[in-house]
Each structure stands twice: as C-alpha cells, then as structure tokens.
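Some chains omitted; the rest stay in position.
The first chain written gets the first letter, and so on, giving A and B; residue counts start at 1 in each chain.
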Amino acid sequence: VTIVTLLSDFGSASPYPAQVKAVLHGTPRVVVVDITHDVPPRDVAHGAYLLRAAAPAFPAGTVHLAVVDPGVGSARAALAITAGGQCLVGPDNGLLTPAARRLGRLRAHVIDVETFGRRPVSTTFHGRDVFAPVAAVLAGGLPLEAVGPPAPPPVELPETPAERAPGVLRGQVLYCDRFGNVITNIPGAWLNDILDPLAVAHPRGRTALRRVLTYAAGTGREVLVLVGSDGTLELAVNGGSAADALGIRSAELVTIVSGAGTPPGAGTLRE
Amino acid sequence: VTIVTLLSDFGSASPYPAQVKAVLHGTPRVVVVDITHDVPPRDVAHGAYLLRAAAPAFPAGTVHLAVVDPGVGSARAALAITAGGQCLVGPDNGLLTPAARRLGRLRAHVIDVETFGRRPVSTTFHGRDVFAPVAAVLAGGLPLEAVGPPAPPPVELPETPAERAPGVLRGQVLYCDRFGNVITNIPGAWLNDILDPLAVAHPRGRTALRRVLTYAAGTGREVLVLVGSDGTLELAVNGGSAADALGIRSAELVTIVSGAGTPPGAGTLRE
C-alpha cells in the first residue's frame, strides 16, 4: 500500500478534489489521505506551511500531491521532487520547497507533460490532468527520474529565519490555527536561553508572556508561550485565541524578549 | 476494489456522513470517495451540478451515492440508475439525472425499499437506511435490475440549454466555485465562432471580456473568458472573483456578445 496525500485550495465543497482522486485510484493499492482542500484560495505560503507541517509524519514512499497554483497553464514548471524517501508533486511556485527541505536533501525533476499529462491537458486544472497522473505512476513505483529531466533549483518562498541574541528571540509567524494558537519558526529549545519575565513585541504592541508546558496551565486571558507539537515556539491563550488577543497574523514578525521593560528590538539583532 | 462516491448536503461537521459510511464498509473491498457533504442545504440543483461535474472522472463500476433530499420519506421514489457503466443511487428529484445523462444512455429502477431498506427505515434518513444499503449491494456486484422494477423517466431539473447565433452565445451559469470562477453550460468550442471584442450581458449589466487561455494571463481586474476544465466557457478574474465582479450567481442567464457596443439580445436568439 502507498499513501498519496492531497493538499489544495480547491475547496472541500467543490467537485475538484473528487476528480483528482478518481485519477489516483486508477493505481491499485493507493490510500488517499486528504491534508486539506481548504487552503485559502491562491495562498501558496499557507499551503506550503501545511505541507511542511504534515509531511514529516508520513512514512517513506509516501507521495504528496499539492496544488495551490494561481499560475496554472502559464510557464511555471510542473515538478516532482524526492526528499527523505518521500515524493512531492506540484507546481514550481514554492509550495513544495519548505516541505521538501524539511524532509531531507531534495532532488527535483521537471514533469514531461507531453508524456504524462492527460490528453488533452486543460489549461486550468493541472491538478487533475498533470499532477494526479504523475502522482499515480509514482505511487505505482515509477522512478522519479522517469518523469522528466532534472529541474533547476525550485522556487523558494521568502521566509525570515529565526534569530537569537542575548535576551531576544526573533522569528516569523508561520500559521495561526483555529484555536488561535500562533505558531512561529523559533526553535523551541531556544526558550531555555531567555530569562523570565518574558514579553512579545509584535506589529501592534507588546504583551507579557508566561512560559508554560501546557495550554491548560494558563489562567484568565494571559498569553502563554510554549513549545508546540512541531517543536517551535507557540503563543496561546487557554480557552481563547492568542492570535486575536495579539492581533497577529501569519507572516508577521514577532520578537520574544526577556524583561518586561525591554524595548522591542533590544539585543544585537539587525532590525 | 469498487469505488463508492458520496455527495450530500448533510454537512461535513454532522454525524450523518459517518453513519452512511459505516453501512458502505459492510461490503468488502469498497473505497469510499467523498465528493462533498457541504452542498447548500436542500439545494438539489447545486448537488446535481457537482455530481455531473465529478462523475465522468470515475471508472466503470463506480457507484455514486447522492443525497440532497428535502422530500425524504414522502412519495418521491428512490432510484438506482445505470449509465455509461457506472451506477447512481439517490432520490428521484432530479439530483441524479444530469450526471446520468452525461455518462450515457440511462436505465433507472425503483428501489424496493421493503427488500433493501434497513428495518425499520427511518422517515428522515434514507441516505443511511435505503440508499447506502443499495449502494453497498451494487458495489458488491448485485445487478441493477435486482433492486426493483424499472422506473418511469426520472425527474429532470429545468435547465436552459446553451444557444448560439451569429455574434451571440447564450447560456446558463451552472456553478460559481470558491475562486469566483463562473462556469456556464456554453460549449467551449463555440468561442471560436465569435469575434473580438467580446462582452458579457448579465442581469446586472454588461462587461467587457478578454479571451485568454489561462487565469494567469489576466491583468488587473479585467474579466476573462476561457475554456474551463469541464470543457465549457468560464468567466474569471486573475487573482479575484468574476462572480463578485459581475454580481452573477448560479442559474442566471448570461449572453456573450461580439462587439463592445452590441446591445444584449443581439442576434437571432429568442428572448
């Protein structure tokens, strides 16, 4: 059995995911696992985060089919990538790159659409007509090299890497989940490097933080900082929404500082 | 392995789809594929469009179980239909008919509820108690004729067929997807019959159109016309919503005209 995961912005209320699954089930012994089809329309960075969060949980041999593809039908390449024993298939717009880099050293090939695409290939639905047929043959055992020639380095999405300096951790918000938990790209272990009291500086101000191990340790509306399930720092409110409390959204920069009175930008980090 | 697809208005947050799947998995070697459970409540025409869009992607032998059934428990018949080597099971209210007609010549039977329904059959949930048991036995290989006697011609939903005349294409909006793409029933090939400049006349006015091959070819807020993935004409805005830009909704009539100055209703089409 081979797992094929699906991630898209097609909408779970649309007919498009089923059309993709019909193609995948043309290969025997495929188990299809939806990551989600409700990525905000055309939000490549959002989809890239979800794929990067979910992919490492899957076993070697898994094929990830991901389509958030506002450039469908244009000159952007169609990619198949292998990394860490898994495969990723989708458009060359940055969607696959963070997951692939996290899985291991990546090797990318450009899909030969003439050979592997459905005839005719629509200009608006490569999920069904290009990516699904390739995911299906990869799940069936076709070697990655066979899908087409080696690709140039895939498109990278901009991301501000996490940084630290004495008393300061800085990073970017990768995702706010439906509980209002704010997931950053700051490594969880860095929290050991910084002394209480803690505060977070963000585009709309500055808020005290309490360091905890679990959501349930929070009382009232206090904003918590803890190591999330993906190993990075997460801001949370027990029974509430840290994203709402802080007015924070994905992609924004946050700075966690030691000392309630420390101004934002303290330490030696470049602004 | 036999695929059984599911389409309903039960809501993906409700307990009802799982109850249906429990019945289906009573048959071995069934793969269940959700089309969606988020059809707007009781919107038979919306569900019918989704089924008609998704069904042709599936292989022969697939069983489509579709339930948008405001008349559940009333006198409306329960149907099992075969068309193009696939089966469709659901209420006789028009939900199945467009998909069946698209798949091929249809043959419909009335389900013998006494024989195939769960005992007792609830009066409010035939998805679980009538349609799922029948879909399960059909997936298990029961011939369609065995489910009950031949049915009279199934209920048809009203649809305005596409029409053309020199310089004019007229049709109906079948669906607006979450990207705001407006999918019509006008055959894509007809776009070759009409000369630039193009405009679309719709209930709220008249808007210039640009003919393109891909969404990405659009610039600014211009409204595009292209051949969609289902082979019909689609209106779109690159990075935006054509449905919002035009104020168009499902079921409305649209007229695509040649010549920016041509008044709506030009050509020889009947009004």
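Descriptive notes on the structure:
Just so it is clear, contacts are C-beta pairs under 8 Å (C-beta built on N, C-alpha and C of every residue); 3 or more make two chains touch, one makes a residue touch a chain.
Owing to the predicted nature of the structure, the values given are computational and were not obtained by experimental measurement.
Whole-complex tally (this structure file, single sequence, 2 chains shown): 3 copies.
In this text, only the chains that are shown with their structure count from here on.
Between the Cα centres of subunit A and subunit B there is a gap of 32 Å. Remark: subunit B residues 1, 3, 5, 12, 31, 33-36, 38-39, 49-51, 53-54, 57-59, 62, 177-179, 213-217, 226-229, 234, 238-239 touch subunit A in the complex.
Residues 9-16, 18-19, 21-23, 25-26, 28, 32, 41-42, 70-74, 122-125, 128-129 of subunit A touch subunit B in their complex.
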